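A selection of the complex's chains, in situ.
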Amino acid sequence: MSRKEIRLSGFGGQGIVLAGLIVGKAASIFDGKNATFTQAYGPEARGGSCSAQLVITDEPAAYPYVTNPVVVVAMSQEAYTKYASQMGEEVQLIIDEDLVVPDKSQENRILKVPATRIAQELGRSAVANIVMIGFLTAVSDVTSVEAMKKAVLDSVPKGTEELNTNAFNRGYECGKERIKAAGENQ
Amino acid sequence: MNGNHEEVNIEGLLRADRIPHIWCPGCGLGSVLRSFLSALIKSELPLDKVAVVSGIGCTGRTAGYVKLDSFHTTHGRAIPFATGLKLANPELKVIVFSGDGDLSSIGGNHLIHAARRNMDMTIICVNNFTYGMTGGQAAPTTPLNARTSTTPYGNYEIPFNIPYLIAAAGAVYVSRWTAMHVRRLEKSIIEAIHKKGFSFVEAIAPCPTQYGRKNRQATGLTQMNYYRDNSIINHGADPRDVGIELNGPINVGKFVDIDRATFSDLQADILDKAFPPESKPQTETTRT
Amino acid sequence: MSRHGLLEGEYFMNGDVASAEGAICAGCRFFAGYPITPATEVAERMAERLPEVGGTFIQMEDEIASMAAILGGSWGGAKSMTSTSGPGFSLMMENLGLGAMTETPCVVVNVQRAGPSTGLPTLTAQGDMMQARWGSHGLYGIIALAPSSPQEMFELTIKAFNLSEKYRTPVLIMTDESVGHMSEKVVIPPSNQIEVFDRRKPTVPVSEYLPFKPDADLVPPMGNAGEGYRYHVTGLTHDERGYPDMTAEAQEKLVRRLIDKIELNKDDIIELEEDEIDGADVVVCSYGISARVALLAVKAAREEGIKVGMLRLITAWPFPNNRIKELAGKIKAFVVPELNAGQMALEVERCAGGAAETVLVGHMGGNVHDPQVILKAIRKASK
Amino acid sequence: MKYWRKPLDQDKVKPVHGRIHLLPERCKGCGFCVKFCPRDVLEESERVNKKGYHLIDAVREDECVACGLCEAICPDFAISVTTEDEMESTSV
């Protein structure tokens, strides 16, 4: 029985929860697997730290929580410290490179994406989460590309499809590049 | 109030170990709290005898930030809790600091009854037109047509005109300011604190996260600008004329300031008549 | 915008939303509620969806009013629901009793959070299970279901409506923040494949109808207001006409029936999920999110060779006394993990009657059990 | 329709000079101080704090008349003003 655990983290307001829901929807509805999405947040309505967890399995999962993630995404320094910095080599780590300064020890293996910067370039920093999803799709096998694309389109407000598709693609491309670069470096 | 003035600044009235507070960027609650603390200091009350009581909500978190005897009670029940506190220890100056939803929705009955009794306390009601803490649902203050998470098609309930309601219930002091009117708000709170009886200050404040965003006022600043541009200072306005509509003007000012015997005044009157001062408590030992 | 009507297909949604969709599929057309974490999403979904299916949503001034309104709504002929969490649930207790006394079908969803009092508003617990049974004053029976997943939130909400209509009684959905806020795939079948039970209407002429005269199953048929019955409904002890009858005899007759109509129909009401119970030494009895966490421990224990069965309470109330008694004679111990200081565990202990040990794995809430703790309890109990 | 006067109480304030102190870990970048300062002393900066909020700068501190409005309106107790002479808080 395959079980993949993923954590997306950042601060409230970055769209982490939406990102998690998109991944969950992609896996469960469009990839036909099972996904359980849970979230953790502080008492703040906005601005606190925030984390979205996903468990993706073939058979329905009984235990819905993340204990051994295969991927951790961190979009804020606080989130990085809390969720990523202690993770061992086997865990794939992704950060927004402008918002997080990783520990020395992880510096080399960590995957970096200027998600917020790309989003700003696209004219709306709010789509940084979609850029990140594109990146995640490129660098991991969490879901299929098709499923993730459908999930994004299915989840964003009407009228913003193009913007979000662009964001996804920019992230995806960036991911492919970085993977390639990393491969070449080794 | 018998002076006993204490040298204290705002920082000294905050539980510094709990700051930064949980309120959102651009939330108006902090500004109102600051006006309140400043008013408290200027009121020269003996601070050991001041108690702050809150209900539940973003506003309700206030009790947790003020370094005074402070009570964070249940949703809507700050006023009856405060009533018990005051009656058990009449020396206390009791201030209820809570949200529009807390005080006028679930707590509406206590609000009107405490006003009716003219219970000696000051209410600071922060009106952000919504239930901030639970994610921005409609409140009894939400203007007609406004969007909230429980009025996705627009609000079809008519809101309360709170000053009017409170005046009709019996409050002796009723005013309204916004979080932008920091100085006037402060002054009004000082007046309210010194007023004998049930005084009520409505402080309109931005909730960008839950209310503003859904109603084309995405930041606290947009909301503050709106207050600046649309407030009408209207002291002595008939409370029935100060209702608030979506994108309409906001009447601010002092609407009610009258004198009326308080609960405790009347209680003392009547009990003094029943038990003339010379009749001391005594232990009765007859078998009856 | 267009009215969407009933949904059908696969959706990725959280438990709260799934419950709202279940309600709509069950025919719920009136919702009165008041926001509270972590149940607010039920109300928000209903606010959005009811207008799409021709129903009415109203946000009341508090939970007392919400509970009163759904009783009125039900007598007005609409399947009615409210949702809340602990503090609001406490406030609903008086009118929940009115619902029981007047035999008013309705559904109350309680998405439990950690208490007492305001406690941990955003964090999970299962501390209101006994309150569900005993929270209103006086004597009455109650039905409470305990979903473990969004899919079950959907399905058991339908079941809750069906039971409430069938037995003319309030039915509670007792879930927890974990299940309410977790999103998973929810499969919504075509509406013609969903079994929906509507209240049994009177078959006698209007003038002969007695609103509290039971049929053989102890449940009286129910006419709605406005249909010409001109009946009287009261929270006072009453006779079959609904007239107040201030005697111990009327009390005995009425209240005994209110309890019996649930007790004696237990077999129809109770739903349990059993897994590898036969030959087990230890049976883990749990519900809601705790059952899912416990399953991890159960599997681990099985890998260690321990014979452990799993009994999941899908119906929490009425409690499956008989099944527990039966099992107690066959096993060494029950292990009961729950997010409280021992609630359903007390019932298990009572029914086990000393024939099997009962081991509570309590937890004050705020998060779920560490499965290791449950595993340890299983190990110990199996010895 | 608009009975608005600004800045508040300006006339009562003695024309002293003020110094601005920011507690960066408290500031949430709401911009209230920037917007409502009657002398336009403050501006949002590029600097962000740990939580990612843009901090403010007293870019025209010389203009500051120590009216205390920024301090009074700041919802985060993040900014305070002292007068040049006394280095004390002017508003309690």
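Odds and ends about this structure:
The letters A, B, C and D name the chains in turn, as written, and every chain counts its residues from 1.
Just so we're on the same page, a contact is a pair of C-beta atoms (placed from the backbone, for glycine too) under 8 Å apart; a residue touches a chain by one contact, two chains touch by 3 or more.
The structure presented is a predicted model; accordingly, all values stated were derived computationally and were not measured.
Counting every protein chain in the structure file, not just the single copies shown, gives the formula A x2, B x2, C x2, D x2.
Simple rule for what comes next: only the chains that are shown with their structure count from here on.
Chain C and chain D, compared by their mean Cα positions, are separated by 55 Å. In whole angstrom, the spacing between the mean C-alpha positions of chain B and chain C is 39.
Among the residues of chain C, none is in touch with two or more other chains. Shown for chain A are the residues in touch with two or more other chains, namely 43, 47. Contact residues of chain D toward chain B in the complex are 1-4, 6, 8-9, 25-26, 28-32, 35-36, 53, 69, 72-77, 89, 91-92. Against chain C, the residues of chain B that register as touching in their complex are 56, 72, 74-76, 105-106, 108, 131, 133-135, 137-138, 140, 149-153, 157. Residues of chain B that touch chain D in their complex: 8-11, 14, 19-21, 23-31, 33-35, 38, 41-42, 179-184, 186, 219-221, 224-225, 228-234, 249.
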